[in-house]
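A single protein chain has been omitted from the complex, and every remaining protein chain is retained in its original position.
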Amino acid sequence: MVLLGFLVCIAIAIVRLKDLFAVVMLSGIYGLLSASFFVTLDAVDVAFTEAAVGAGIATLLMLVTVTMTGRYEHSAHHNSIWALAVVLVTGVLLIYGTLDMPYFGSVDAPAQLHVAPRYINNSMQEIGVPNIVTSVLASYRGYDTLGEVVVIFTAGVGVLALLSAVHRPEKDDGIVSVNVSMHEKYLILRVVTKILIPFILLFALYVQFHGDYGPGGGFQAGVIFAAAIILYSMLFGMSTARRVISQPLIQLLSAIGVLVYGSVGVVSILNGGNFLDYNLLSDDPVAGQHLGILLVELGIGCTVTSVMVIIFFNFAGRTEDHMRNERKSA
Amino acid sequence: MLIAATLAILVVMALAIVRGVMGPTLYDRILAVNMFGTKTVLLISLLGFVMGRPEFLDIAIVYALINFVSVVAVLHYSEYSEFKSRPGEIEQSRKDS
Amino acid sequence: MFLGLYNYWIVVVLMMIGFYIIIAHGNLVKKIVGLNIFQTSVFIFYISVSNIDGGTAPILAEGFNQYSNPLPHVLILTAIVVGIATTALGLALAMRIKEAYGSIEEEEIQQRVNREC
Partner (left out) sequence: MDSVIEFSSALCLLIGSFLCLSGGVGILRFPDFYTRMHAVGVTDTLGAAMILIGLMLLRPENLVLFKLIMILLMTLFINPTASHALARAALHSGLLPLLHRKDKNIGAES
């Protein structure tokens, strides 16, 4: 309840501020806040994802963009009175609409009465996985999730198409010296990061494979994995990171993830069931479900990791090019 | 006791938000974000115990990690963008030195 | 009444703040931030709907028999990840626009386009 009040404060501050760097930072706080709100509402999986994505990756990408596009917003409020009017009218209408809503937390609200009880009561026998969110995500609604994975893959392809630099930029002395000085400056940071990164990767694997029993799964693990790689590439330079993780490999991986997901579906067709019907992957239906969920989550994790890394590499590479050009022309 | 600690953390979060919104320099904001992140980690851990299901500490670990990543990112990129920032806060103090 | 609908009202307020940013601000990055706020408000709405009094997180365990609704959680979980993908795409577009037009303010871009025509 208090958290929601904080959220509104932050949102208003975001409207008022002109410094985009500050806006991005506040949106990071906003992400953290909404994630902790999700924890209080028992949505642990969602909180997990929001923490890694909303507070981590989204803030990061915005930071990179702001670095390139300039820090300050011009104060051009051309039609703000009209905008305010439209917003107020819509808001009042929506609030009027909420008056018909069932109260928060009521047990007999229509949303709680239909498919949810079936998922809650039967998933243990049918799927054998304690985390209902995982079983719904990967099995009951596996078709949807396949769609989402394809959307993410498409976004990765789109970013590649928009931002991938065709030419390999030549080494510039200026940027190299800046990098070197920065690395010396952050010596402690680098050492600590070097210690931390294996733990982050290990933790990502834990999240990936523990997703059946606790909060976690492919989406979250993928984002954490990507965060580790991004951390590495920020502190040790893009060129070092590119040497560790080659661009073609990661592009291949993002496609492989989707393929793994799809082929699980095809295999279950070949075994005589429906698309993504995991019961037939093994002799025992529950074991089949386990295997199917494991493979599907693996595919998701693969795609999410590689798409996030692709996005970050291209953003950062583009920004570095831009900075270099600007410095040259200056 | 748990609830008292939770309330204390909430108050601190509010204070950090105030600093983050006011913060005259960029670094104040980064500081506020960092502090806010730590407080969120604590809040999540405490909430797990308050609600009686403390298995979900993974989320707190993720917060700690992500917090670190974002602080590093902000530092890294503020360095880049520094030379194109307007004559404002930082240049101000530089001139004065 | 007030407490029962409080969450939904906050959702509406947040949504409208996001909406206002999208309409009234000319800066493309800020518009994307606004879009994010809008998005998050929808997430909060779904999660509020899924919550049940006395329920606990939908991970089966001994000693609990009231779980909150897992379906909205699944929808929102995927929506968050798809949201970041679309945000990334939008930011990539903003970067390209900056490269092509030298600005990410709507009006300046418009002027530039008019001049070139």
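Labels A, B and C are assigned to the chains in the order they are written; within every chain, residues are numbered from 1.
Simple rule for what comes next: contacts are C-beta pairs under 8 Å (C-beta built on N, C-alpha and C of every residue); 3 or more make two chains touch, one makes a residue touch a chain.
Because the structure is a prediction, the values reported are computed rather than measured.
One chain is not depicted; across the entire complex it touches A, B.
Chain A residues in contact with the hidden partner, per the touch definition given at the top, are 185-186, 188-189, 192, 195-196, 199.
Although one chain is not displayed, its contacts with chain B can still be listed: residues 1-2, 4-5, 8-9, 11-12, 14-16, 18-19, 24-25, 27-28, 30-32, 34-35, 38-39, 41-42, 45-46, 49, 54-55, 57-58, 60-61, 64-65, 67-68, 71-72, 75, 78-79, 82, 89-94, 96-97.
Definition applied: only the chains that are shown with their structure count from here on.
Judged by the touch criterion defined above, the protein chains are all mutually in contact, each touching every other.
Using CA-based centroids throughout, the chain positioned farthest away from chain A is B. More inter-chain C-beta contacts link the pair A-B than the other of B-C and A-B.
Work out the mean CA point of chain A and of chain C, and you get 13 Å between them. Distance from the chain A centre to the chain B centre is 20 Å, each centre being the mean of its Cα atoms. Shared contact sites, meaning residues of chain C that touch two or more other chains, fall at 56-57, 59, 61. Shared contact sites, meaning residues of chain A that touch two or more other chains, fall at 42, 44, 64, 66, 70, 214-215, 319.
Per the touch definition, chain A reaches chain C in the complex via residues 1, 4-5, 7-8, 11-12, 14-15, 20, 23-24, 27, 30-31, 34, 37-38, 41-46, 49-50, 53-54, 57-58, 61-62, 64-66, 68-70, 73-74, 76-80, 83-84, 86-88, 90-91, 94-95, 98-99, 101, 103-107, 109, 111-112, 115-116, 119-120, 123-124, 130-133, 136-137, 141, 144-145, 148, 151-152, 154-156, 158-159, 162-163, 213-215, 219, 223, 304, 307-308, 311, 314-315, 318-319, 322. Interface residues of chain B facing chain C in the complex, by the touch rule stated above, are 51-53, 55-56. The part of chain C that touches chain A in the complex is made up of residues 3-10, 12-21, 23-30, 32-33, 36-37, 40, 43-44, 47-53, 55-61, 67-74, 76-78, 80-89, 91-96, 98-99, 104-108.
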